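First, the structure itself, so that you have it in front of you.
Complex shown without one protein chain; remaining protein chains in place.
Chain nomenclature is as follows: A, B and C, assigned in order of appearance, with residue numbering initiated at 1 for each chain independently.
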C-alpha cells in the first residue's frame, strides 16, 4: 500500500472478488433458504470464502494472511451486506486476527471455525468483562455471540487477552437464540471449562469489526434502496408510475442523502483506521461511522418498506430481509446511541470560532 | 355557565365581539405601524378593549368584571393572535384579576395600565423570586416584563402576594429592550421603592396567562397557515399553481395537523381550567397545551416562510410578522421545553396496561 | 334490555360495560400480540352474542342493540381499555349494516341471524394486487350468465380468509362504466368451486392475510346486494367509522406502556434520555387523544366526520411507529431477537416494531391520506 492509486486498485480488486460469492445482481434465494436453519449459514460457502483469502485478509502476510487494511476489509463486507451474506466473516476475521500464527492453519483453511465471544452485557463495548481464566480453566458468561451455532471454538475475551475454548468441552454450555434475520446468537456459559489463555489486546480487531459491520450495513441499505428505486420505476397506481409522485420522489432523495452520508463516513473512518496513529481519533471516527450507518440503515430500510406499500410488508418480498438484517446489525457492536455517547466522550468540541 | 349550549353561545359571542378590534380579514397595517415604536401599542385601542369589557373578562361580576371563564378568555386571545394585536391584554387581564376591587375602577376603564412583573430568571415559572417587600418599600429585580414601556403601574409578584409599584416612583428603574415582533420587554430594577403590598396568590391568574398565550399562538399560526394556503392557490411557477405540487401539499397537510393538535389541546386545557378542581391536573393540561402551542407555532410559522419561498423572507410580506411573534411568544410564560419538563413532573405515567 | 342501556347516562353505561367485561372477558386472550384467528377469538364472539352485545349498531329488530353512536364508542372504548381482542367482525361491521340498508328481505332473513350466531364468518374481498390504495381501479370481473354471475380475478390482503366461510367481494359488472361505477357487491361462500386461498406471510411472520383467487366462480344473481353498479358507493358509505378507529390513540398508548415496561427491564427508567423520549411520546399520545375526542364528540352528536378525520390516521400511525422505534433503540441487541425477552410478551420490542410498520400503509397509505387532506380539506389545486 503506497500510493492512493495502488489503494484504489486494491479496493477495486476486492470488490470484484466479492462478486463471486456475493454478486449484487443475484436473487436472495440462498439467503432465504438458510434463514431459521442451524447453524444459519453454509459451511461450504465458508470454506470458499477462506479459499479466497477473506478470513485472513487482515492477518499479516508472514502469518499466512493477506496483510491488507481496514479499507479493503470494509470494501469486502460492504459487498457482503449488499447480498445479505449470512456467513459470519466479520466475527471470524476478528478471531483470525487475534490468533497466534501457530493456531491459524486450520482456521484460515476453513476447517475449524473460531468465533469471538466478547460481550457480557447488553449495549456495551467492554471486552474485559464476563470471564476469568486461571490454571487453564475458564468460568464466565458471554452473550450475543454471533452465529454461535456454527462455531467449533470460541475465542473468549478476558482481562489481558483471550481464552480459546472448545465448543464441546466439559463445562461449556451454549444456548442459541434465533435472530430476526434468521440467524442466531449464543449465550455462552462457561463453568470451569478447559481453556488456553493467549495474552493480547483485542481492541484494534474489535474496532475493525465495528467498521466492518458499518460497511455491511452500508452495502445492505444501498442495495435495498436501489431495489426500491427500480420498483418505483415499474409499479403503477392511479395510471402512473408511482415514482412520478413528488412526495415519493422527495422521500427517495432524502434516503439517498442518508446512504451517501453513511458511505462518506464509513469510507473516511476506514481510511482513518488505516492511516492515523491516534487511538482517540480512530475510535471517534469509528463511532461516528457506526452511529451514522446504524441510523441510516434504520431510516432507509423502513423507508423502503413504506415506498413499496403493501407488498413491502410481505415476507415474500425482499425489502423485509433488509429490514430484519438492520434490526440485528444496527445494535450489533454498539448501537447508534452507544456510539454517539462514545463519540461525545472522545471528540474534541469543534474548533470553529 | 350552566349547559354546554350556553357555553358554546358564550364563546361565539366573544369571538364575534373580537372582530371589532381584531377582524380576521384585516390587513396588518396598524400592526406594522406600531412596530418598533414606544410603547409599542395604541393606548386608545387599549381603552376600546377596556370598554368592550375584555380586561375584566375574568374579574368577578361583583368586582365590576364579566366573571367569565378561561375558555372565553382563550377564545378572545385566539382572535387577538390571528390579528397579531400588540396591546398587552393577557398581561393586563392577569393584573386586573389580582387587584382588589377597590383598585380596579381606573384599571378596568383603561385609564391606568397595570402590568404584572412576575419573572426574575430566564426560562423560569417561579413567581416568588426577585422581590422583597417590607415597610411599604420594595427591592428587587424583574425581567421580561411584557410591553413594560406602556405601563403606569407594575404589579410585582413577591412571596405571599404582590406589590403595586408606580412606574415613576423613586427607586424604580425601567430598561426596555425591543423584541423581534417590534414590541418591548422591560427589566425592572427596584431599589427601596414605595410599594403597596397586597396579599394573595397569583397562581391561577398566571396559569390563565399561560393558556391565553397558547391560544394567542394558536390564532396566529392558524391565520398565517390560512394565508399560506391562499398563496399556494394563486402563486404560479413552472406554469402551474404551486399548490398543485405534491411535496408542498403534503407539507401543508402536516402543518394542518399541527394546527389541529394545538387547537384540540388548547381547547381541552381551557376546559380543564374551568372544570377541574385538581391543581395538578390543571397544571399538567396547561403545560401540555403550551408545549404543543409553542412547538406547533414554531413549526407552522417556519413552514409558512418556506412555502412562500423568497417573498416569505422579506419584511414586507406578512408571514414574517407571524414568525417574529412566535419568536417572542413561544418562550413567553415558559418555553415548550420548560412546560414539557413540568408536565413530566406532574403527569402520572399512562394508565394503559 | 337494550332499550334500558341506551337510556342510561354515559357514565352509568360505561360502568355497566366495564363491570361486565372485567368479569367475563377471557383472560388468556387479553392484549393479544397479533390479530386472533377464529379458533382463538370465537369464545369472545360467542360470549358477546349470548349477552346480546355482538352488534351494538344494528337495530333491535334485527337482533342488534340499537345503541346511539356515542354509546357505541363508549363500549368500544371500554373494550379497548380492557385489552379485548378484535373478533373476526366483518359480518358485524360490514355485511350486516349493508344488508340492513340495501338487502332484500330474503337476504336479511338468511344472513343476519347467521352473523349473530357466528355460523357465518366473513372476510372482505376489496384490495387487489394492482389497486393497492387505488380501490376504484379494481379488475375483478363479475359477468352475468343467465341467472348467475361468473367471477374472475384476484384479491389480496384478504384478512382472515383462511378462517372465513363467506366472503364479500367487489367486482366489476360493467367494464365500460367509469372507474368507480359499474362495480357490484357480492356475497360468496368460500367453498364455492374456483376459489383458492393462498396465505400471505407478513413481516412479523403471521398469516393474518391471504391472496384469494377467483377462477370462474359461479354464484346466483341473488348473491348481489343492491344494484349491480352501486357496490362501491354502498361500501364506501360504511367506511366512516373505520376512519375514526384507525386514528384511535389506544394503539399508541399501548405501545407506550410497553416501552415503559421495556425501559424498566433494561434499567433505563431514570435516565434523562429515556425520560425525555417517553415524556414526548406521552404528550403526543395525550394531544392526539384531545384531537380524537373532538371527532368522538362529532359522532356523539350524530354527525359524520369529514375528510379531515384523515389527520387522526396519519398522526396516530406515525406516532405508533416512533414509539416502537424508541423501543428498538432502548432494547439494543434484544431488538434483533425473534422471540420476546424472557418469553414475556410484554417485552417484545422487535414484534411491536414490525407490527407497527404496515399501519402507515393499510386503510389507505398515509400518502393517500395526505392527498385527501390537501385536496379535500385544504382545497389545494389538483
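Operating definition for what follows: a residue touches a chain if its C-beta (ideal position, glycine included) is under 8 Å from a C-beta of that chain, and two chains touch if they have at least 3 such contacts.
These figures come from a predicted structure and were not determined experimentally.
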Displayed chains contacting the withheld chain
A, B, C
Candidate in contact with the missing chain, chosen from B:139, B:178 or B:276:
B:178
Would you indicate which residue among B:41, B:231 or B:245 is in contact with the undisplayed chain?
B:245
Among C:50, C:273, C:303 or C:379, the residue in touch with the chain that has been omitted
C:273
Give the residue, chosen from A:28, A:63 or A:229, that touches the chain omitted from the document.
A:229
Missing-partner contacts on chain B, residue numbers:
119, 122-123, 143-144, 177-181, 185, 236-239, 245, 247-248, 298, 302, 305-306, 309-316, 320, 323-324, 327-332, 335-338
Hidden partner chain, residues of chain C it touches:
272-273, 276
Tell me which stretches of chain A touch the chain missing from the display.
229, 232-233, 240-241, 243-244, 246, 248-250, 252-254, 256-257, 260-261, 264-265, 267-268, 288, 291-292, 340, 343-344, 347, 349-350, 352-353
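The working rule: only the chains that are shown with their structure count from here on.
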Taking the mean of each chain's Cα atoms, which chain ends up nearest the overall Cα mean?
C
Express in whole angstrom the distance between the two chain centres, defined as the mean CA positions of chain A and chain B.
54
Where chain C touches two or more other chains, by residue
367, 370
Shared interface positions of chain B, touching two or more other chains
246, 249-250
